[in-house]
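For this depiction, one protein chain was excluded, whereas all remaining protein chains were kept in their positions.
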Amino acid sequence: MDYFLELFLGGLTRGSIYALIALGYTMVYGIIQLINFAHGEIYMIGAFTALIAASVLTFAGLNQLAIIVIAALAAIIYSAAYGYTIEKIAYKPLRNAPRLSVLISAIGMSLFLQNYVLLAQTSNFLPFPELIPEFEFLKPYSHIIRPSELFICITTAVIMLLLTFLIKFTKIGKAMRAAAQDKTMAMLLGIDVNLVISVTFIVGSATAAIGGVLIASHIGQINFYMGFIAGIKAFVAAVLGGIGSIPGAVLGSLILGWTESFFTGYISSDYEDAFAFLFLVLILIFRPSGILGKKEY
Amino acid sequence: MTTDISASKIDGIKKSVYTALWFMFLTFPIMVIKVNTIDNIIIWRWENMFFIGAGSFILSFIWRYMISKNEMKSEDSTGILQTFSEKITSEKKIYIPIIIAAAVFVIAFPFIFSMYNTNIMITALIYVMLGLGLNIVVGISGHLFLGYAAFYAAGAYTYALLNHHFDISFWFALPIGAAIGAVIGILLGFPVLRLKGDYLAIVTLGFGEIVRLILENWNDFSFGPSGIANIPRPPLFNLKLSLSEAIVYLYFIMVVLCIFTVFIIRRLEDSRIGRALVALREDETACQAMGIDKTKIKLTAFALGTTWAGMGGVLFAAKTTFVNPSSFTIWESIMVLCIVVLGGMGSIVGVIIGAMILILLPEYLRAFSEYRMIIFGIVLVLMMIFRPGGIVTSVRKNYKFELESK
Amino acid sequence: MKPSKEKILEVKKLTMDFGGLRAIDSFDLDICDKEIVALIGPNGAGKTTFFNCITGIYKPASGDIVINKNGKKERINGVRPNLITEKGFARTFQNIRLFGNMTVLENVMIGRHCRSKSSVAGAILRNKASIQEEKDIVNFSYNILKKIGLQNSVNELANNLPYGDQRRLEIARALATEPFLLLLDEPAAGMNPNETAELADLIKRIRDEEGISILLIEHDMKLVMKLSELIFVVDYGKKIAQGTPEEIKVNPNVIKAYLGEETNA
Partner (left out) sequence: MLLKKGNILLTIFTALAIIISGFFISSCGETQKSEEVKQSEKTEQADQAAETEEQIEDKESIKIGVIGAHSGDLASYGIPTINAATIIVEKYNAQGGINGRSIEIIVEDDGCKPEMATSAAVKVVGEKVNSVIGHICSGATKAAIGIYKESNIITISPSATNPPLTQSGEYPNFFRTIASDDAQAKLEVDFVLDVLNLTKIAIIHDKGDYGKGFAEFVKQFLENDQRAEVVLYEGITPGAVDYSAIVNKIKESEAEAIIYGGYHPEASKIVTQIRKKNMKTVFVSDDGVKDETFIKVAKEYAEGVYATGPMDTSSNPLTIEAIKEHEAKYGEYPGAFYLNAYAAMLALLNAYEVSNSIEYDDIVQTLRTEYVDTPLGKISFDEKGDAIGIGFSMYQVKEGRFVEIKQ
């Protein structure tokens, strides 16, 4: 039973990590129907920024808490800024172009960002400081769950709630939903669609940055390539859950995390990814719009 | 008047200053600070900030100029090119010499240029074939495919395994590889018949990864990540070819096969089946309502597209003489997709140009070594911004009727 | 002019549900050979859904759709759309669904798809049969375009045609499948009076010259009254009236249905 619980919690953590990235994917997709391939890179840049900030601050001799807060803030701000800028450069000029062109542009951006960090920083793996402290009350359970895992799960839940709130109840959220439905109509109703798209990118990127920092701190190292696989997996999760839907992204991510965890635990990790993809293929064949997606006729 | 101009100039400078400041801010942590958490060293590179500021100041002028120009000309840009090429094709006096010159050049190519260039050209031609194949699926029939590498891998492993176990020669493996590509295409096609757009894309992506993971993990079947070595190059009767001769020989095989591919696809396009494929892309419901069997035509599209991947795979194995799963990652699929989209969806010439650019460009960018992937990324983005429809847009066939003049 | 009374389509108790919503409720309709029949009703009454059921896009929940061709009866519930087209139904769409990036001629040639059979091998080998077939397709399609009056924009992309021409091209494309029943979904929508008059002419000609029966959904009452020999009125998925134009004009149910909402006609 312990084993099951461990796998369950492991899957939950992994799923939460995917979710933090998948949320950004799904928001962007919901509004401009773009598979934002550069999203994984934003997450990577978030982690790098946090690492750089933390290193500099440690050098300056600040205390632990201040470092955590400032590094996380820096990561969020910079990732958001990158997300915003990328949208302005690589996607906005393509607003009316064929969708595949935008996709290629996104792939180009992803390549650019990866290599930008590779060249400006390093190709090596860099150790990442543990930002989340060991909580005393968790000590007895340390063989089952670690504080960083708990922290990741809670953060994901909170962020999902915040985003749902943002989209359901705020003015900008309503504008987002309107723009997602019909951009021309939204424009006629006086919604600044460009602003809405920018905000979507900013929010999505900030979420990814939080994910980046948490994961980096959880596994203790980063490199320029970390965003690619995580990005693909998160995208798969977003589609699985029904792309465009916020709870869908989280649900899809959790399902993917559990699938991988249980498959590894009970069968074999050799085919862990293969199984995850097979699962995705099956779900989409029987429910083409994902688990929580809107059904197309 | 003059005040207007100077005002807009000042405005432009202002904008550029803001852009420069923004980029200086944006790139500050990554460009200026270099941390090495292994040894706890922090290096400050303030000079980079200056370069970025200056660079983005200048580039932002160019950027705005290009964007505004781009918006102005919008869609007419193809006009000149098209009328020009039409003129060439319509006048025999012009195009026959060009074809002859081209043919002479193609034949002379491996003898004029170095072995390296010939070798690269072989790679490019393999990608031309892959691009043309994927073009049937993506460009002509409108299905977004992200798992093309799976079929490519199927072809490559067909030859590698058949040769390894049964000593089957290249010339037998070539049609078998193509057939296996087609069969797998149809097998994949059945379950995904209902899927469209991004969902199809992600399913095919998953399929591509599954195939790669099987090749990686199933050692008894595929020899796992260590791959299969010593695959023979195509034999020419029983002659023993030196490396450079083998490359030249393969080059000519590739040229012939590419011409063959173009020939077949041209004929397909201009046929009942080809039209049905295009109709499927344009509107699935209307297509069905017009009496086209959606299932059949979709599977035909998949099979027609994946056949070339299977064939390209065999050629790839014969060229590198070694296969392992790392050649068939999702990047490979993305690359071929980029070729199709960059070249111009649905256009044969476009795909050929796309393949040439995307394969030759990184190759000749080797001079820039570590910068080449970043340049490649930038080129992709810029090409899409300034020519989102691809380099060559496809043109529909013109029919001429004598009755019209009556 | 009373056409021969042979029924070519019989719809009995057709019912169609979307989730909990009953879009068509036990609907009966017959069409006779060489007859022009109109289906009218307020917006959202279920007219297009009815079309989609007959042409196989939706599978009806219950009821029968039977076609009668050369004395042979066949139930076609849930048969795939392309097979229904092959059996001789052809339709147009309310929101024009042309193949926009294909030329006008090619659009019509697509209509010939189910009446020709050259395969992939034929396309590649270009044997005599497939060359001949291709020629026939081109000529047939061109002749249709001439009849419809689009012969001057043969090589134009469908997207670039003016609106009225697009509507006519849809009809041409449908005719290319050699149907015996043509289903037109609001063919006059968005047309000016001149174009509408021409359209009326065209529809009549199709019936008279080609001997094709026509089922028409239309909001333009003038057109409906002028063209059709029989009118079915549908509201909330139910048939509320049936009869000749004269009968329909004075039918209290119809008046109520239309006055109850906003009058479209």
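First chain written, first letter: the chains are A, B and C, and each begins at residue 1.
In the analysis below, a contact is a pair of C-beta atoms (placed from the backbone, for glycine too) under 8 Å apart; a residue touches a chain by one contact, two chains touch by 3 or more.
The model shown is predicted, which means the values in this text are computed figures rather than measured ones.
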Could you run through the displayed chains and say which ones the absent chain touches? A, B
Which of A:98, A:220 or A:247 sits in contact with the chain that's absent? A:220
Hey, which of B:7, B:21 or B:54 is the one touching the hidden chain? B:54
Hidden partner interface residues of chain B, rising order: 27, 31, 34, 36-39, 41, 43, 48, 51-52, 54-56, 58-59, 81, 84-86, 88-89, 94-95, 98-99, 101-103, 105-106, 109, 113-117, 119-121, 123-124, 128, 216-217, 219, 224-227, 229-230, 242-243, 247, 255, 258-259, 262-263, 266, 316, 319-324, 326-327, 348-349, 352-353, 356-357, 360, 363-364, 366, 368-375, 378-379, 391-392
Please give every residue of chain A in contact with the chain that is not shown. 3, 6-7, 9-11, 13-14, 17-18, 115, 118-120, 122-127, 142-143, 146, 149, 215, 218-221, 223, 225-226, 228-230, 233, 260-262, 264-265, 268-270, 272-273
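In this section, only the chains that are shown with their structure count from here on.
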If every chain is a node and each touching pair gets an edge, what shape is that graph: line, ring, star, complete or other? line
Taking each chain's centre as the mean of its CA atoms, the one lying farthest from the centre of chain C is chain A
Chains sharing the largest count of C-beta contacts are A-B
Per-chain C-alpha mean nearest global C-alpha mean belongs to chain B
Distance between the CA centroids of chain B and chain C (whole Å) is 42
When centres are defined as mean Cα positions, the distance from chain A to chain B in whole Å is 29
Provide the residue numbers of chain B that touch chain C in the complex, in ascending order. 264, 267-268, 271-276, 278-279, 282-283, 285-294, 300, 304, 396-399, 401, 403-404
Quick one: in the complex, what on chain B touches chain A? 22, 25-27, 29-31, 33-38, 40, 42, 48, 67, 70, 138, 144, 191-192, 194-196, 198-199, 201-203, 205-207, 209-210, 213-214, 217, 330, 334, 337-338, 341-342, 345, 370-371, 373-374, 376-381, 383-385, 388-390
Chain C contacts chain B in the complex at 55, 57, 80-82, 85-86, 90-91, 93, 97-103, 105-106, 109-116, 118-120, 122-124, 126, 130, 133-134, 137-138, 142, 146, 151-152, 154-155, 157, 173-174, 177
